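This report concerns only the one structure given below.
As you look at this complex, bear in mind that one protein chain is not there, while each of the others sits in place.
This part shows chain A:
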């Protein structure tokens, strides 16, 4: 039976069980990620991180979860009340949808029922994740707008522009994968990575996805919507207590979703990594084992997020937009064209190859022509000395002393008299 048929066969209790498991997985992983992030960032910055509650501070997330709802909730007087309350819900709920289409593992048996470790395998699974992400932005944007104060508004605007821009780059990276699999279903995409992972085969697309996924989740170094040095806390400045927690969790679940998506698209999904896949006739690729690999790969991706945050300084906003639109999008477009050419290369006749090669060369020439000439940085400026200021000239030629004019001489004379204490400073305006 195919994956879709197996899933269509699921009884209702099994579907509910899967929903519950996905929900718990998202929340628990988010909590563990919060703890791991604080510990790891602490280690990277030579400090212990949380270490008071439980061994290694492991119970810190639970302590926070108890503390946060009991904090005072402050609603600004200028807030748009309904939208202000709606925004956290809109931020959190779509993030869970993305996990519903992720394939966690192959065919297994749960209480005697054959099924696949996946809630639903839609023929357009990839689009579900993108759609959920695009709905999730509304939470951030509305939070910024409804707070009724300038900093959240600026954060919300930044976030809207950022997510739309980086979703384009992300979508184009995904197109490269879809070109190879001929299917939008995530189950099929994993199945077609039996041999080589797309992360290696389509490395440029993988690289673009990695950058875009950080931009999409508003994480450092692209955390401009909540840049504390510029916007206090960005879109959630005015949120406190439980509503703030919801934004916090939504950010982490979002990270988990894009990590799971990256794993599925580029890192072979739930397939065992290469040396392990050789053991015992691919024994570790059957039953419940693949779920371990899947979660392990998600963990690696999450570590990558944390590592980036601990390593890189925040981008400036215009540089960030330039990176997205002028670097990532063109590169992925060129890569898609190149990939298509490689795919149909065998079917082309010699004439076809020659024509496309000629076209390619023409395109290259046109591109080279479009590179602007470098402007002379100091055009029209009179050099002060032989070499560049403040470096002394190589030939050590001493600049000639300027000739003293009559005016300068009289000024110098006056300075001397002032120093002597004479009272004639009143007409000294020159």
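Everything below uses one rule, namely that a contact is a pair of C-beta atoms (placed from the backbone, for glycine too) under 8 Å apart; a residue touches a chain by one contact, two chains touch by 3 or more; residues count from 1.
Everything that follows uses one rule, which is that contacts and distances are computed from a predicted model.
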Answering from "ABC transporter permease", "Hydrogenase maturation protease", "NADH-quinone oxidoreductase subunit J" or "Zinc transport system ATP-binding protein": the UniProt protein name of the missing subunit is "NADH-quinone oxidoreductase subunit J"
Which of A:130, A:201, A:291 or A:341 touches the missing chain? It is A:130
Among the options A:7, A:40 or A:153, the absent chain makes contact with A:153
Of A:78, A:194 or A:311, the residue that touches the missing chain is A:78
Note that chain A touches the chain not displayed via residues 4, 77-78, 80, 83, 122-124, 127-128, 130-131, 133-135, 137-138, 141-142, 144-145, 148-150, 153, 156-157, 160-161, 164, 167, 182-185
